[in-house]
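Just one protein chain is left out here, and the rest sit where they should.
Should a chain be cited, it is by its letter among A, B and C, assigned in written order, with residues numbered from 1 in that chain.
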Amino acid sequence: MSITSPAMSDSPAGFAPKKKVRVVSKRRRRVENALIAYSFIAPNFLGFAVFTLGPILFAFALAFMHWDGSNPITFAGLDNFWRLFEDKAFIDALWNTIVFTVVSVPATLACALGLAVLLNQKIFGRDFFRTAMFFPYVASLVAVAVVWNMIFNPEMGPVNMILYTLGIAPENLPGWAADRHWAMVTVILFGIWKSMGYYMVIYLAGLQGINSELYEAAGLDGANAWQKFRHVTLPQLAPTTFFVTVMLTIQSFKVFDQVYMITQGGPGTSTLVLVYHIYNEAFISWDLGYSSMIALVLFFLVLAVTVVQFRRQRED
Amino acid sequence: MQWLEAMWTKEGKGIDKDAPKRTGLALFVQIFAREWWELVKLNLLFILASLPLITLPAACFATASICRAMVEDRNVYLLRDFSEAFRRHALVATIWGIVTGAVLALGIYAVATYGAAARENLVYAAPLTVSLVATVFAGLWAMHFMVLSVTAEARRLRDLLRLSALATLWRPLPLLASLAFVAALWLAHILFYPVSVFMPATFNFSLGLFAVMFGAQRAATLVLSRPAEASGEKEPF
Amino acid sequence: MASISLKKLNKTFGALTVVHDIDLEIADKEFIILVGPSGCGKSTTLRMIAGLEEISGGELLIGTDLMNDVPSKDRDIAMVFQNYALYPHMTVYKNMAFGLELRKAPRDVIDRKVQEAAKILDITHLLNRKPKALSGGQRQRVALGRAMVRNPEVFLLDEPLSNLDAKLRGTMRAEITKLHKRLDATFIYVTHDQVEAMTMADRIVVMKDGHIQQVDTPQNLYDRPVNMFVAGFIGAPQMNLLPATIRREAGRFSATVDGQVLPLPHAFDEARIAPYEGREVMLGIRPENFHELAPADIDPQNTGPFAAVVELTEPMGSEVHLNMLAGGRQLIARVSPRFKSKIGDAVTLTADMTNAQLFDPQTERSILY
Partner (left out) sequence: MRIAGKKISAGTIAVYLTVIVVTIIMLLPFAWMLSASLKLSRDVFAFPIEWIPSQPRWENYLDIWTKIPLALFIYNTSKLTIIVTVLQLLTSSFAAYAFAKLHFPYKNTLFLGYIATIAMPWQVYMVPQFLLMREFGLNNTHLALICLQAFTAFGVFLMRQFYMSIPTELCEAARIDGMNEYQIWAKIMLPLSKPALSTLTIFTFVTTWNDFLGPMIYLTRTELKTIQIGLRMFISQYSAEYGLIMAASVVALIPVLIVFLALQRFFVEGVASSGIKG
């Protein structure tokens, strides 16, 4: 089979002769290829299907059941659904979640974008700054929440101390996590501080994707820094902004840990959010059917946002 | 995602074929910049291979052999080449290791004894000098022997011994400089201790041997390319 | 033996057929080039030969073996990709040696082959570098080298020069031709650039919309295109296609364009032209067949005067491209720079009809061949 060429030294000398050709039918080859592909997916998919997909389907079914986890399951029909409207705590939780989302999404977005634009410039120590901004995102929530609670301690915390030295009367000092009016503010501030580094990184990636020629062209047209930002950066970042908005919205709907750590939903129901309510109903009251119904509501909220995103992506 | 794709497809500057080859320190830095990751892996390999202490000399030889390929800008299959060189040089290297260890120990002992004695009686300065020079010479000889035996593989042992002695007498300075570099590496490790914990694990050994190889390489090629030697090239071991 | 036969080869993606029943015989050690506009199915054909694309129907034989369902690695082929597809994390040496290593070749054999290929391609100084540092031209050579060391019987090249700049493309064309002579293997080369096809190929396969239009040597393709597509695709500037009416006067056929009568040479097969008498056909004249003066070596019987108005002149140095208008049609003539004309000038050129083409306007097929 092999040919001798004047240029290349003779090939087969010493090494394996050309392989015997293995002929299989097209059908067999297709099946083989599919099996190979499935074998790649299988390890992850099996775990995924059993521990994620299955419970999700179960959760949907559970929403229409009564169950306390030990006694037999009974069918509930839409009982759980009607109960939502009578549940004062649920209404509060829904309202709080919406408030949290409406305030924290734009605020985080603006901070992240601002930081990304600042840190996309060639400044000395850029990597250090980026890392520093990102660090709160990876830091242990338990650890930072306790610091946060101490810093915002109404009586002894340094924040109120500083406000006091700035001349605010002690009775006017915010009560932060202990005050029904300030508790949500505290949680939101904490959320922004913790997560904006992450969205900054996404924005940085988006900024790197902008063709530098666009800035040069804008410069030739006489645009100043603000105009460049307004007419080049912002429109070019539109897909990123959209993505970040969706992500942030979903994250805000799902907020739980930081509430649990800082205010535990209180005082009263002032920071009770949806997921917190789910948690309470499930693991405190063991009303699994009802908690699944709240979860279903949450799911449809998230789904709505996701669908909007998919629509948008398809258009692009 | 386009710039992610550019990561794979962006063309480089290209490498000029006729670019003047760098020499000396610049070349050292260039090779290091290109091969640093290989050196880290080599270092781990060295540590693994020398864990049963007796294999330390053979691991040294094998590492030196890899470093030689790097100095000569040749392709390296790290694991395979390392184990091959390890096996090939195992016997000679082990003997070399024992002999060198013994000689150096003796030399250092002598230097220490005469040094202590010389402090009291100046007469001992003479044997101190002799033993000091002899120890340094033996050390350099041993190093050159290692370099030569991984460079010129099909030489008789006698030839190698002679040639390495010759190289030591002829061009001891580059190797001394390399050894100073090695010493500096370890000194840095000790000085910045808590920060530099990972230095030995990541590059001290391989970079050290690389420096030795780099320093001694010129001497090795010089003695090997002497007309009298070039004729004896292909003699079997 | 590495002759290759494609028998009724076709490829469908769902309802879409991209390659229609292709029949092609490629001889051993031939340099064959598939050329056509993008989306014509040439790359798909090549990828079917490589085994990267499943064959939907028909047969592919390499030598005498049916290869339809043989995996790529057992087809004894090597491929050079448009973007070179060098493994970014391996040095050039390892890139080249990789295929041999997988085939468990002994190390000294691998080393010898890599060194040889590197020497031939003049990339010895790159062997210990990673692709990231290489320029496009150097990557191209490495990609060729990677194919070479395997000593395959068939080389598949998929637009290998399209990412290079014009100058480098010229030199690489020559190098690949030399390489083909030297390696003595079958080359199948895909390109959309007809210059590459004309300069390098033993035979050219012109494709359009998944169909083979014509398979022939470069010169034949140029001189005897079988249809208007091939005529227009091969040659730059393009062949001029003008509506003309066939007349017969005194036993001699002529074509009338815009009232100007151009005699058709006697060498043309009159039996083929006769049915078109009095009908409209498409007359094809290559730009270089217009002359400012009738050349001495052409039978004046086969020429006719041709009047047109100059719209634009493009001096190329060695020649001038005249963009002209005649009877509302654009056409281009390649004349010598001595021929002085300005935009708007009415000029009369001599049309050399020896190599003229005639096409049926409905079927677009050549009347002559």
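The working rule: a contact is a pair of C-beta atoms (placed from the backbone, for glycine too) under 8 Å apart; a residue touches a chain by one contact, two chains touch by 3 or more.
This structure is a prediction, so every number in the text was calculated from the model and none was measured.
The chain not shown here is in contact, across the full complex, with A, B, C.
Contact with the chain not shown here comes from a single listed residue; of B:7, B:33, B:53 or B:190, that residue is B:7. Contact with the chain not shown here comes from a single listed residue; of A:201, A:248 or A:262, that residue is A:201. Touching the missing chain, out of A:136, A:174, A:219 or A:266, is residue A:136. Here one chain is not drawn; of A:76, A:94, A:115 or A:232, the residue touching it is A:115. Where chain A meets the omitted chain, the residues involved are 33-34, 36-38, 40-41, 43-48, 50-56, 58-59, 62, 69, 115, 118-119, 121, 123, 127, 129-136, 138-144, 146-148, 150-151, 153, 156-158, 161, 193, 197-198, 201-202, 204-206, 208-209, 225, 239-240, 243, 250, 253-254, 256-257, 260-261, 275, 278-279, 282-283, 288, 291-292, 295-296, 298-299, 302-303, 305-306, 313, 316.
One chain is missing from the display, and on chain B it is touched by residues 1, 3-5, 7-9. If you put the missing chain back, the residues of chain C touching it would be 50-52, 71-73, 77-79, 81-83, 85, 87-89, 98-99, 102-103, 146.
In this section, only the chains that are shown with their structure count from here on.
Top-ranked chain pair, ordered by C-beta pairs in contact, is A-C.
Measuring from the averaged C-alpha position of chain A to that of chain B gives a distance of 53 Å.
One inter-chain figure worth recording: chain B and chain C are separated by 57 Å, centre to centre, where each centre is the mean of the chain's CA atoms. With touch defined as above, chain C holds no residue shared between interfaces to two or more other chains.
Chain A makes touch with chain C in their complex at residues 1-3, 5-9, 11, 13-16, 18-19, 21-26, 29-30. Partner chain C is touched in their complex by these residues of chain B: 8-15, 17, 34, 73-75, 77. Across the complex, chain C meets chain B through its residues 83, 88, 91, 93-94, 97, 122, 125-129, 131-139.
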